[in-house]
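Partial complex: the chains shown occupy the same locations as in the complete assembly.
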């Protein structure tokens, strides 16, 4: 019965990584809450960096600033 | 006032089919709950098959396996 919606920034997650998120999340719900995998949905939504804001700025701007600042 | 969010896999739903989902869902809310269609939102989100997991696997994998297994 569970429905899981995972939103991540669109930064090149591969089909294999997405498969791993789907399998891992499903296993977690089976192990912790004994849910039926056959009716467990996991949806992954990839969001453009322009469209995801944190601390009042888009991820695009934050990534650019971090790149200019160079390695910490 | 109702807001309806319909998520389906991105598998070629036509504009006509989406229009039918919008009209049918709105009619249902008007009929059952006497809602005002003018302020009834219906949003349809189409999700890539790689990004939709059920029973721990992506729809892409499930579709491929079903195709290989041939007609039931």
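The first chain written gets the first letter, and so on, giving A and B; residue counts start at 1 in each chain.
Definition applied: contacts are C-beta pairs under 8 Å (C-beta built on N, C-alpha and C of every residue); 3 or more make two chains touch, one makes a residue touch a chain.
No experiment lies behind these values; they were computed from the predicted model shown.
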### Summary
Quick tally, homo complex: 2 in view, grand total of copies 6
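Methods note: only the chains that are shown with their structure count from here on.
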### Message
With centres defined as the mean C-alpha position, give me the chain A-chain B separation in Å.
### Response
21
### Summary
In the complex, chain A touches chain B at residues 15, 18-19, 21-23, 25-27, 37-46
### Touching residues on chain B, where the partner in the complex is chain A
7, 47, 50-58, 60-61
